[in-house]
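Sending over a structure as C-alpha cells; questions will come in a sec.
Every protein chain except one is present and positioned as in the full complex.
So, chain A:
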Amino acid sequence: MSIVTVQLGQCGNQIGFEVFNALFTDSQSSQGLCSKRENEAYQASCKERFFREEKGVPIARAVLVDMEPKVINHVLSKAAQSGQWKYSQHACFCQKQGSGNNWAYGYSVHGPKHEDSIMNLIQKEVEKCDSLNGFFIIMSIAGGTGSGLGAFLTQHLHDHYSNALKMNQIIWPYGTGEVIVQNYNSILTLSHLYRSSDALLIHENDTIHKICAKLMNIKQISFGDINQVLAHQLGSVFQPTYSVEGSFHYRRNPLGIDWQVRPPLPGLPPLGKMSQNREQHFNTSLANLVILRGKDVQNANLEGFKDPALYTSWLGPDEAFTVWKTQRAFSRYEKSAALVSNSQFFVKPLDTIVGKAWNMFASKEAWNYARVHGTPGPAPPQTPGGDSRVRPLLTTGLAAWGTVVRGRVSEVCAELSKQ
C-alpha cells in the first residue's frame, strides 16, 4: 500500500525533502536491533510505501508543486546530490511568479487555473502505485501557495479519490510573525481544510524551535534544523509497524489511524450535564496512538496512557487508545516512542489566531481594501492578452472573505469548545 506525497509551496517542499531523506536513511540503516529477515521486511515495506524504482534508483512517490521555481530546483538538486534517492523530474509543477502570501491567489486563482495540470501529475504518480492507500499533503498555512492552493487541492482530492485517505501536514507559523497576513491565511485554510481532509497533523514552528534550543542545544537554529526535527518525528510515525493484533506482517495500512469520532450512544445523558460533574482537565483526548520501536517493546508499561481521566466519558481508553509496537529500531535509537494525539491542545493556538485575525479584520478592515475599493489587490499572474475572467474572480474571492471568516471560523471554534 503506497502513499503519494504532495509537497506544496516553499515550506512543503523543504520539509518533504527532509522527510524522504529521514525515511530512506532509516530504512537503509543496518543497526536495526532485529533479525536480518525482519530488517529486510521493514525495508521492503518502507520502500513500497514511499518510493518506487526506476532503473535501480529509488524515486520518491511525490509531486512537487510551487508557484515559483527556486525552491523546487534547490530541492531536486539536493536529492540528486545525495546519490541515494531522488525525485522524478517529471513530477514537478512550477510557475514563475509565486502567490504573494495571498490565500485568495492560491485558492481562487492558481487553484482553478492549474487544477488540470496538477491533478494529472498526481494521477500519474497514483497509477505507478500497486495499490494506493492515501495522500500525504505537506503545506504551511501562513503563506499563499501552501495555504490557498493546499486547501483547493485537498478539496479536489476529496472529490476525485474519495476512497483514499487524505492526511495534511500543516505547519503552524511562529507567533510573532513570519508573514503579516498569516492569521488571515491560516483561518481561511483551516476553515476549508477541516471539511475535506481526513486528518490534520499539526506542527508548530515555535514548539519545534524550543525543542531545538532546549532539548538539542543547537545554538544557531536554521530552518534546516527545524525541518529535520519534524522529519524525524514524522518518520517515527510513518515507518512500518506491527498492528496491535500482533500479526506477523507489517501493517499494510500505514495511515490506518482510526480518527473517526463516534457520537455518544443514545441513552447517555447529554454532554452539557455530564461536564459539570467532572473536574476541569487540562487536556482531554479523543484518541491517542502510541508507537514504540526498539528493544523491550513487548514489556513496556503503558498503563499511564489508559487512565480514563485523559479521555472523554463517551469514548473511553478501550476504544480511544491504541498502541503499535515493533522491534526494529528507528534511526538507530535503541528505544524510541512517538505519541499521536487527537486532543484539545489545538484549541488555544487556534483561539489566538482567530482573535488576531478578527482584530485585524474588524478594527479597520485592513488588507481587505480590494473588496472595498472594487479594484483587485495584488496582481493576478500573467496570462497572454490579459485574462478578464481573473479580475472578477479575485474580487468575489476577496469579497467572500467576510462570509467565510465570520461563518466558518465561528463554527470551528464552537465545535471545539464543546469538549
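The rule is short, and it goes like this: a residue touches a chain if its C-beta (ideal position, glycine included) is under 8 Å from a C-beta of that chain, and two chains touch if they have at least 3 such contacts; residues count from 1.
Note that in this section contacts and distances are computed from a predicted model.
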Chain left out of the displayed complex - its UniProt protein name, from "Tubulin epsilon chain", "COP9 signalosome complex subunit 6", "Necdin-like 2" or "AP-2 complex subunit alpha": "Tubulin epsilon chain"
Touch with the omitted chain, as defined above, among A:A44, A:V57 or A:A213: A:A213
Option from A:Q14, A:S27 or A:N133 whose C-beta touches the chain left out: A:Q14
Touch list for chain A against the chain that is not drawn: 10, 14, 68-71, 73-74, 96-102, 144, 174-181, 209, 212-213, 218-224, 226, 354-356, 358-360, 362-364, 366-367, 369, 373, 375, 377-382, 386, 406, 410-411, 414
